[in-house]
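What you see is the complex with one protein chain gone and the rest in place.
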Amino acid sequence: MIAFLIKRLFHALLVMFVISVIAFAIQDNLGDPIQQMVGQSVPESEREALREELGLNDPFFVQYLRFAANATQFDFGYSYVYNEPTTEVILRHLPATLELVFAATLLIIALSVPIGVYSAIKPRAWLSRFFMGVSIIGISIPVFLTAIVLIQLFAIGVSFTPFPADTGWGAWLNGLVSTEGGMPAYGRGDPVHVFGTWSTNFASLEGLTYLVLPAISLASIMLPLFIRLIRAEMLEVLQSEYVKFARAKGISMRRIYFLHALKNTMLPVITVGGVQIGTLVAYTILTETVFQWPGMGLMFLDAIERSDIPLIVTYLMIVGLIFVITNTLVDLVYGLVNPTVKLTGKPA
Amino acid sequence: MALLDVNHLDVRFALRQGDVKALRDVCFSLDRGERLGIVGESGAGKSVAAFSLLNLIAKPGYIAGGSITFDGLELTGLSDRQLRKVRGHRISMIFQDPMMTLNPVLSIGEQMVECLKAHRRISSREARAISLRKLEQVQIPSPEKRLDQYPHELSGGMRQRIIIAIALLLDPDIIIADEPTTALDVTIQAEIMALLLELCEKHNVGLILITHDLGVVSQVTQRMLVMYAGRVIEQGPTREIINDPQHPYTQGLINALPQMATPGERLNQIRGSMPSLSQLPSGCPFHPRCDFATRQDGSERSRCKTEVPAFVSSGNCQVACHMVAEMQDAERIEVREENS
Partner (left out) sequence: MSTHSTATSTRWERFRDSYLLYSFKRDVIAQVSLLVFVVMVLAALLAPWLAPANPYDLAQIDILASELPPFWIDGADPQYLMGTDSQGRDMLSTILYGMRVSLVIGFGAVALQAALGVCFGLLAGYLGGRVDAFLMRLADIQLSFSTLMVAIVVGALFKAIFGGATYSDYAMWLLVLIIGLAEWPQYARTVRASVLAEKSKEYVDAARVMGLRSRRIMFRHILPNTLSPIFVISTVQVANAIISEAALSFLGLGMPETQPSLGSLIKSGFDYIQSGSWWITLIPGLVLVVLVLVINLLGDWLRDVLNPRLYKG
C-alpha cells in the first residue's frame, strides 16, 4: 500500500510538472508583463532596463524555475483585468464552480446507480429499454443545448398546445402544460456567506432553486455515460462464475445483486467514473456560460476574451491541480475498496 | 425410493432460430450416500444436467419437461425462493474453476458465513465457528487466518478446498461436483479428489461427479452414466461399464485412453466429432461416427439412421443402441433354437 501511494504521488507530481511547463510556455510567449505595467508611452530603453530587472532576459529554464518556485506558493502574478493577484480572483470564483460540480455529482450518483443496476437486472423490461433509449439520446445532446432547452422550458416557459387557448378545455390544457416563469436561470442569486471568499447556495431554499437548472444541465452530460457504464459492468458481473456459485449456495437474489455483484461492478466504475467527475470541471465552462453562473469557467472564458494571460495560466494550473487531486483520490479509494491492490501494489 | 429421482428430463435453450434441445429424456437416480459419475465429451450436456437439477441453467435455458424428485419433493415446479432452501443446504455444488468461483472482493469468512446465515438462524460468531471447523476438515493449513483472507491470496488448490468446505457447510445430502479438478495442477488433482471422496464417505454424502476423466470415475463412483449429444446412452455400475462397455461410443471412449494404446503407436480416437446440438443427425445421434452402423457383412442397419434407440438391459447396465439390441435378439433366437 505504501509503495502504491508513493507511486501515485510521483505520478501526480509528474503531471503537475508537465502542466506547469505548458503553463509557463504560454506565459512566456504570450504575456508581456512590461506592456501591462507601464503602457505604450515608455521608451524602449526604459523597458529594456525593467525587463532586465525583472529577470525576463534570463534563460528559459531559469525563468521556469522562478515560475515554479512562485507556483508552489500559489503566486502567479497579477491579473491584467482585475489588477489583483490571480489566485485571489480564482478563489473568489472557485466556490461557485465547486458547488455546481458537487450538486451535479450528487445527481449523477443518486440517479445512475439505481437506473444502471435496474436495467442490468432486468435487461428486457420496458423501463430498462426506455432508460437505454433516453441515455443514448442524452449522449447525443450537447450540454449547452440541454441548458438552453431547460431555460426555454422552465425559466421562460412554454404555453404552447395545439388547442385554442381562449376558454374551456383549451385554456385548461394550456394552464396544465404551461411552465411559465418557473425556475431562476441566470446567476447564483443571493448565496449565503460562509467564510472568506466562500458563500454557498446550499444554505437556503432560494439558493437551491438557482442551483437546480445548472446542476441538471451539468449532470446530463455524464448521467447517460454512467448509466451505460454501470449497466454494462453489472451485466458482465452477473454472468460470472462467482455469481452463479453464490446462487448455488442458496443466497438471496437481493444479496447477490446488491453485495456480490454491485461491489464488483463499482470497482471499474470508480476508476472510470472518478476521472469523469474530474472532467466535469471542463464542462462547467459551457454550463456557466449559458447560465451566467459566476464561477471559474465563466471567468476563464472572460479571461480568454480579454487576453488576461496570467489569469488563464493560473486557471490552467488550478484546474490541473484539481484533476490531479481527484485522480489520486480515485486511485486511493480504488485501492481501499479493492482487496487485490494491497498485495500487488498496483490495480489488478 | 431413491433420494434423487430424475425422470425424462428435457432441457432446452430458447434461441432466436428456435429451441435447441440440450438434454433429452434423461433419467437417473441416486441413493443416499451413493456416488454417481456422469461422463461424456465436452458439449454432451453433462454440465447442463448438473445445473438443471437446481434450476441454475443460465438463460435462455429452461426445463421443458420431466421431473426431478428429491427426498419426496418435486423440484421442477418450485419458485426460486423455494429452491433456495434446497440450494447450498441439502444439495450443494462444487464448480470447475476455483479461480473464478469465489467472489474476489469478499473475504473467505464472509463467503462462508453468508451461506450459513442464508439457511440457519445463527449468530455470526457461531457461523464463524462452524466455518472454521469445516476449513479444518478440508485440511487447510492455519484455517483461522484464511477466514480473513481474500481469494486472490490463495492458490488454486487451496481455493478448491475452501469451495469444498463451503459445499459441506450445511451437511448436505448431495454434492454435485462439476469437473472439480480439471482446472488444477495435475499434482493437486489427485489430492483434491481423494479429499472429496474421503469426506463424502465419512459423512455419507451422495456425490454426482461430472467429469470426462474415466480414471477418476472408476476410482470414485459406484455407478455411472455416459452421455452423448444431450442423451444418456449407457448407464450402470461403474465397474461393469469400464470392464465391459456395451455402447460403441463408450467402447470408443475407453479405447481412446492412453493406456489402451500400444506404446509407440498413435492413440485410438473416435473418428469425427460430436455434432452441434442444433444440427443433430436423425436416428441415433452417434450413427455418423459409429463403426457398427454397418453390419459385419457390410449391410447397413437402417434403424440407426431413422430411429432413436431405446434402452435395453445388458447385465446390470442399460444401453441405448440398436446394434446391442439386435445382437441380443440374435442370441435369444440362437438360445431358443438350441433349446428346441
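All chains are identified by letter, namely A and B, in their written order; residue positions are counted from 1 within each chain.
We take it that contacts are C-beta pairs under 8 Å (C-beta built on N, C-alpha and C of every residue); 3 or more make two chains touch, one makes a residue touch a chain.
Since this is a predicted model, take the numbers as computed values, not measurements.
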| item | value |
| --- | --- |
| Visible chains in contact with the missing one | A |
| Sole contact to the chain not displayed, among A:A68, A:I148, A:L208 or A:M253 | A:I148 |
| Contact partner of the left-out chain, one of A:P95, A:G250 or A:G278 | A:G278 |
| Subunit A residues that touch the omitted chain in the full complex | 14-15, 18-19, 26, 30, 136-137, 139-145, 148-149, 151-152, 156, 268, 271-272, 275, 278-279, 281-283, 285-286, 289-290, 301, 304-305, 307, 309, 312, 316, 319-320, 323-324, 327 |
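Throughout what follows, only the chains that are shown with their structure count from here on.
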| item | value |
| --- | --- |
| Between subunit A and subunit B, centroid-to-centroid distance (C-alpha), Å | 55 |
| Touch list for subunit A against partner subunit B, complex | 239-242, 244-253, 255, 259-260, 263-264, 267, 337-340, 343, 348 |
| Contact set on subunit B toward subunit A in their complex | 54, 56, 58, 80, 84-89, 92-93, 95, 97, 100-107, 114-115, 118-119, 150, 152-153, 163, 166 |
